[in-house]
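Supplied in structure tokens, the structure appears directly below.
For this view, one protein chain was removed and the others were kept in their places.
So, chain A:
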């Protein structure tokens, strides 16, 4: 039982790890492009914005299990097979790219336009704005978005078990559900809960420590501000 679970854990981490890397590499530029090409953006291009936005929307609204089946021939072309953890990475990554791109878009939009203006006034070009302002200033939000994406990918990876990808979700379904080994199922559920909690904790910690350094609009100070203001209204 133990080697089985251990292997499943590694498979899940392997699939989720690689698909996260690909999702970030693909989704980050896509999300930034969505902001830049929008009306009033630095690379304003309404047509491109509409096209990218539409592709992202369609890909996002597609149920993952259907996306996986629909992508089978593409997966075979890329990895040579449609079975196994490598094959699962393809639909996982493709499903996560638009998901992450939307989160990136929201995060980057939050960056104060005045900072962009400041860099432009120094003679910076669009690339400088992206590198020196948009990415570093939205980094805490980007890390939080990555955490959300990883957690979502762990969910998706269970579905990938249906194409023989392995991993914890696969164990839960095959042993727990189909063979009525309830104990094993609860064990995988527990492991998943622990893994997700750890990832969420690490992500939150990283985002918060960056926020604390920057000190602007972090969740902590905002809450405190709220408390302070209610306190003052009470005394008044």
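Everything that follows uses one rule, which is that contacts are C-beta pairs under 8 Å (C-beta built on N, C-alpha and C of every residue); 3 or more make two chains touch, one makes a residue touch a chain; residues count from 1.
Just so it is clear, contacts and distances are computed from a predicted model.
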{"item": "Among \"ATP-binding cassette domain-containing protein\", \"Peptidase S24/S26A/S26B/S26C domain-containing protein\", \"Acyl-CoA dehydrogenase\" or \"ABC transporter permease\", the UniProt name of the subunit that does not appear here", "value": "\"ATP-binding cassette domain-containing protein\""}
{"item": "Sole residue of A:9, A:59, A:139 or A:173 that reaches the chain not shown, by the stated touch rule", "value": "A:139"}
{"item": "Hidden partner chain, residues of chain A it touches", "value": "42-44, 112, 114-115, 117-126, 128, 132-133, 136-137, 139, 210, 213-216"}
